[in-house]
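What follows is a set of notes on a single structure, which appears directly below.
All protein chains but one are shown at their positions in the complex.
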Amino acid sequence: MSFDHDTVTGFAKSFGLFYLIAMSIGVIIYAYWPANRKQFDHAAHSIISDDEDRPCP
Amino acid sequence: MIQGTWIVQCGGVGMVAQLTALERTYAAIILVCVICVGVAMAVAGRGDLMAAHGWIVALFGMVVMALLLRGIDAPDPWEERFREYYDDPTKVGIILSLIWGVIGMFVGVWVAALLAWPDLTFDAAWASFGRLRPVHTSGVIFGFGGNALIATSFHVLQRTTRARLPDQLSPWFVLLGYNLFCVLAATGYLMGLTQSKEYAEPEWYADLWLVIVWVVYFLIYLRTLARRREPHIYVANWYYMAFILVVAILHIVNNLAVPVSIGHAKSYSLFSGVQDAMTQWWYGHNAVAFFLTAGFLGMLYYYLPKRAGRPIYSYRMSIISFWGITFMYMWAGSHHLHYTALPHWVQTLGMVFSLVLLVPSWASAGNALLTLNGAWHKVRDDAVLRFMMLAAIFYGIATFEGSFMAIRAVNSLSHYTDWTVGHVHAGALGWVAMITFGSLYALVPWMWKRPALYSARLVEVHFWLALAGTVVYVFAMWNSGITQGLMWRTYDQNGTLAYSFIDTLVAMHPYYIARTVGGLLFLAGAVVAFYNIWMTISRPAPVDEGAAADLPVEPPAPRAWAQAGE
């Protein structure tokens, strides 16, 4: 396979779209994966808890 | 006792005493190296402007060394420190950020005035528009924004991981090293040292230095994360990490250059022409994305929920927008090069991704505003929270405008005009500066253990100054930009261009005056903020019983020492 200008450009033009789609699907699955729900909720609430302002021992 | 606390908390000596003896030794070694490098630069660069920078580096090292030496023989800090977060670098970072902010915005007003009254240069080379302008842009972006990012990132990182920073030396290395970079940048422009690449102007040696600083910064992040007590890494840290990592990649690639010699400040970029243009705007646009957006979104995702006392509206959405932004910005740089000699397909690609980029951008802005939904009474009463809300709104406006301007046909009008400058400042004043001021206002009382800021009234005053200044600035530039763009392309009945270039320049004049006034309002607000925060810090902490529980326990050994030093 040769890396002439047309091949490289052709790849650049098409690849982005597929990459975008794959990426969105992956991220949405991760974000909505039921098992992840708990840690997300926990994370969202953890920063506003009024615990004392100290590192964990 | 109160004074002792004050010195321990704020004075440089107290901060040095917080370092262990070993850390102080390492610090001294590093500073000796810095001073030697400075002198070496001064010697190697004899007869070149690099010598001046060598002396500045050496001087910087000596000043920090002097601060260090004042506390070098203090006893080792108390072991109890491990029960506290390490916030000294954050405190200094906040102050540095405000100082750079006032300087950078002052130069901004000056630069704005130069466009209205060009003879304000007074026949001094360093005071001409072309040299002052990068002092403004670097001063506000790197000095003001960068210091705020470093300061808040250390704070957020520790709170969200519930772990103390891994050591006490490397944060100082990052903060002070970074400020040395900023000093080299600003003084360099005044002397005429620049690579001319927008937002990457500093010359090769400053760039190399920044790489070292940045690697240490990244390692602090990793080492703290490795010690974290929360299994999940809070999303604000993702944004800060993307900021650190991607800025590193961009910085290294775009600054590749060959210096004339080891004793010359001047270098020649590795890239030329169209490749250089694409690399530069890949860098330039992503400096916007990962410096002016990702980092500040990190701030937003921590300080806004915290201040509002409500969790972020949708944590999932914040994750989705994170990956959207990380992914898509990288493709969008070519919208800076529409209708140029850049191949057409690259322009189209940039345009398409810029349009899709609106989705994660608005998801972030919407997420922030929805978090406030149900807490509007707080927004009404608390100007600090209102700063953050306004920031989210302007973020929405600036990104909508950006996506719009990325459309080729729109860009044919907007490019090269003040419309771009208006867009920039809708983002810079409305988003970057507002979220920074909001976060710093929230952070200062926490850091210095004060019940509240010195004056809530002054925050209110600042809020209205900032809003008025931004609106005046942005509307002036929208008007002038669109007017100029239209005049450039207007034809008369004979089919010839109707306006000379100078005609359009005359039309700009009133807008340039208006912009200067708007900038002045904004600058006044920043000065008010500085005063307010300074007064908050310098008034002694209250010692009523309730608040005392929150204060760090007085370490026995340093106290004896601090009293002796009074």
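In order of appearance the chains are A and B, and numbering begins at 1 in each one.
As a convention for this text, a residue touches a chain if its C-beta (ideal position, glycine included) is under 8 Å from a C-beta of that chain, and two chains touch if they have at least 3 such contacts.
In this text, contacts and distances are computed from a predicted model.
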item	value
Among "Cytochrome c oxidase cbb3-type subunit 2", "Spermidine/putrescine import ATP-binding protein PotA", "ABC transporter permease" or "Heterodisulfide reductase subunit B", the UniProt name of the subunit that does not appear here	"Cytochrome c oxidase cbb3-type subunit 2"
Shown chains touched by the chain that is not drawn here	A, B
Options B:Met278, B:Leu358 or B:Leu467, residue touching the unrepresented chain	B:Met278
Contact residue for the chain not shown (choose from B:Phe82, B:Trp376 or B:Tyr416)	B:Tyr416
On chain A, residues whose C-beta touches the chain left out of the figure	3-5, 8-9, 11-12, 15-16, 19, 23
Residues of chain B in contact with the chain not shown	114-115, 118-119, 121, 123, 125, 128-131, 133-134, 189, 192-198, 222, 225-226, 228, 231, 233, 238, 241-242, 245-246, 249, 257-261, 264, 266-280, 282, 286, 290, 323, 326-331, 333-334, 336-343, 346, 349-350, 353, 412, 415-417, 420-421, 488-489, 491, 496-497, 501-502, 505-506, 512
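FYI, only the chains that are shown with their structure count from here on.
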item	value
Chain A and chain B: spacing of chain centres that average the CA atoms, whole Å	25
Chain A-touching residues of chain B, taken from the complex the two chains share	82-85, 158-160, 162-164, 229-232, 234-236, 302, 305-306, 309-312, 315-317, 319-320, 323-324, 327-328, 331, 343, 345, 349, 353, 356, 446, 550
Partner chain B, residues of chain A touching it in the complex	9, 12-13, 16, 19-20, 23-24, 27-28, 30-32, 39-48, 53-57
